[in-house]
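Here the complex is missing a single protein chain, while all its other protein chains stay put.
Letters A and B mark the chains as written, and numbering starts fresh at 1 in each.
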Amino acid sequence: MQLIKFSNINGALAAATCTLLAGVSNAQADEKSNDWQFDTAIMYYGEPDRVQAVEGVVSATKDFGDEHVFSTKLVLDTLTGASANGAVAQTSAQTFTRPSGNGEYTVEAGDTPLDDTFRDTRVQLNLAWNQPWGANQKVGAGLHISNEYDYLSVALNANYALDFNRKNTTFSVAASYAADEYSPEGGIPLALSKMAIRGDFANDDAFNSGFDDTRIGESENKDTLDVIFGLSQVINRRWLVQFNYGYSQVDGYLSDPFKVVSLVDDTGSALGHYYESRPDSRSKHSIFAQSKYHFDSLVWDMSYRLASDDWGIDSHTLESRLYIPLSDSAWITPHVRYYQQSAADFYRPFVQGDLAEYMSADYRIGQMTAYTLGLKYTQKLSDGDELSMRLEYYQQTPENSGFNSPGQLADVDLYPSVSAVIFQLGYKF
Amino acid sequence: MLQTQQGYHWQLKDEHASIHFNAMASPCELLVDTLEPELVELLAKLAYAETKRIEHKFSRYVADNIVAKINSSCGQVVEIDQEVFQLLTFAEQCYQLSEHLFDITSGVLRKAWHFDCSDNLPSQQQVESCMQYVGWDKVKFEHNSIRLQPDMQLDFGGIGKEYAVSRVAQLCLAHAPNNSVLVNFGGDIQVSQAKKNGQAWHVGIEDPITGKAEQVLQLTSGALATSGDTNKYLLKDGVRYSHILNPQTGWPVVNAPRSVTVLASHCIQAGCLATIGLLYGADCEDFLQAQQVKFWCSR
């Protein structure tokens, strides 16, 4: 009987051959195109009946040799549409004053009150420099500026990375400090003051004076300090993992000047709407773990984030991407994301009786689950450029975290779902 | 029509063009299914330049190239470029896949072995004194550097020519995407891609002993490589010692075929299979059978 002595190594050898020949030609191509590399994208984000946004991104990177890399990014986005103002829906129509104090908007019976005055254009510029420091270390620094009609943010960041264990293990630390200034149209509202409505005043002057009483100034500031410690580890030829611990400290004006909380009576009828009030500091901790695994042809990217802050919001985020090659030059990437958060301690969909020191009806800090389903198609072109298309569906489902709905509030939807479609075109060259 | 340029020449025949030059101690030939002089000139220029570049970079006989630098580094770290790293990576993989038989550090053994068809066998002691400088596992390399133990030697001779054939075939595919090019460097062959009309290139496989074309192979795509010891061996007491040395023992492989030709998709892949096959000696055919490739052994 003949024993099988030899295994088939030809497959592995063919793979090694392809790596050799592809790698070398790429290496020589890289030497030639030591020029600027561009990554561009345009994205549309649309919520039916609510916000629509279009965002364009141009990133440019240049390697000045020996991994001394300069990168810059320009983002332009424009936002229009309506956003929930925090007030409860009622079984009759309601009238609200616009944030500017000029004019009113009316919300039909049963509808979630949406403020339809959102219109903003934002410009963002990032600059960054990264380079090796000795044989096993890397350092980098960056600047981030974002400017809107009513918002300015300037941030500085720095990062350090240390490779060891044959560059299989990387420890990194990064810090960012941001200073933001918020100057909303109509000024900053006085927390817990009642929204002035023209109908409650005898004449325009009385109303204007009443509106001015709800204002405390033109602008407010906020400072954010972020620190992230990271550890990435190559497990084997196919598997790479990353762990991050992040700490974030935000101080300053953290309320949303456009959001109110409804004060309701026993029948659930709104007696008035009061500008929300949030604490002036927030500490967040997060743990992020990511795994990338290369199967024979598929690559599976999976990540989990646990976050917790002193506002009482805990969240879990689970995300998965699968890279499925269709040919040597094309692949599709299905994307799934699941997100769940608990409500902030001071979250109130409405208040009864007395106002609280801190209160907000912003559904975005209430209990919520959300998921995203997406699919991306990427095509490498013959000249090395890369074209991609991405379509995603995002749904948020706010949930009642234990509030009883008195009277008419039982008949309206206090926790409406929000869905959005995201479409993106990308081109790298 | 015959064109002569620096180092290479080409001519147009009935249905194809042929390019000739000498490099890597072999006659080098390219057959192109075109009669356009501009394209032929372009391919000839590119192929010649690339072949000479590889020969100069990886030859053992060039005094100031990277191989010489590494081999005379006396244990110091030497900086390497991406291409050298890729070839070392490939050599590493061949070493692992061949149960440590394929070893580009085994050239040191030539100090003990002189294959001049005589009966002068070295002593076991001579072989052993060389063996301490053999062993790929002693080589440490990273993306941009390598460190060799003092007195060890790298030799890309076993893969250099096949690598050049594969690279030139790749270049031809990139610059003549609508043509089929057969690259033939002294019997190591690769076709850049199939002819558009579906016809095959006719390749004669020679019997290494008689030198006669033993059979004609219809090659539409893929590559052929041959390893053998036709003219290099020792003969003592009726035992034929091939010039293929086993890096594990320091001794020649016994009962290896005189010549092995393998058909695979890339020349460098075919060449490695043929070389590893020879290193398995008497088991050469069994090994190649398991690889599910077409092969010809002559004993």
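Here is the rule we go by: a residue touches a chain if its C-beta (ideal position, glycine included) is under 8 Å from a C-beta of that chain, and two chains touch if they have at least 3 such contacts.
Keep in mind that, in the parts below, contacts and distances are computed from a predicted model.
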Next item on the list: Name the absent chain as its UniProt record does, using one of the following: "Osmoprotectant transport system permease protein", "Cytochrome d ubiquinol oxidase subunit II", "Putative lipoprotein" or "Dihydroorotate dehydrogenase".
Entry: "Putative lipoprotein"
Checklist line | Selected from A:109, A:216 or A:231 as touching the chain missing from the view | finding: A:231
Notebook entry, point to check: Given the contact definition stated above, which residue among A:111, A:301 or A:399 touches the chain not shown here?
Noted result: A:301
Check: Taking the entire complex into account, which one of A:59, A:72, A:269 or A:352 touches the absent chain?
Finding: A:59
Check: So which of A:118, A:377 or A:429 would be touching the chain we can't see?
Finding: A:118
Margin query: For chain A, which positions touch the chain that isn't shown here?
Written below: 15, 19, 23, 39, 41, 43, 45, 51, 55, 57, 59, 73, 75, 77, 79, 83, 118, 120, 122, 124, 144, 146, 148, 150-151, 153, 155, 157, 165-169, 174, 176, 178-180, 182, 184, 222, 224, 226, 228, 231-238, 240-246, 248, 250, 256, 258, 284-288, 290, 292, 294, 299, 301, 303, 305-309, 311, 313, 315, 317, 321, 323, 331, 339, 341, 344, 364-365, 368, 370, 376, 390, 394, 396, 418, 420, 422, 424, 426
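Everything below uses one rule, namely that only the chains that are shown with their structure count from here on.
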Notebook entry, point to check: How about chain B: which of its residues touch chain A in the complex?
Noted result: 81-83, 86-87, 89-90, 93-94, 97-98, 142, 163, 166-167, 170, 264-266, 268-269, 272-273, 276, 280, 283, 286-287, 289-293
Item checked: Of all residues in chain A, those that touch chain B in their complex -> 4-10, 12-14, 16-21, 23-25, 27-28, 166
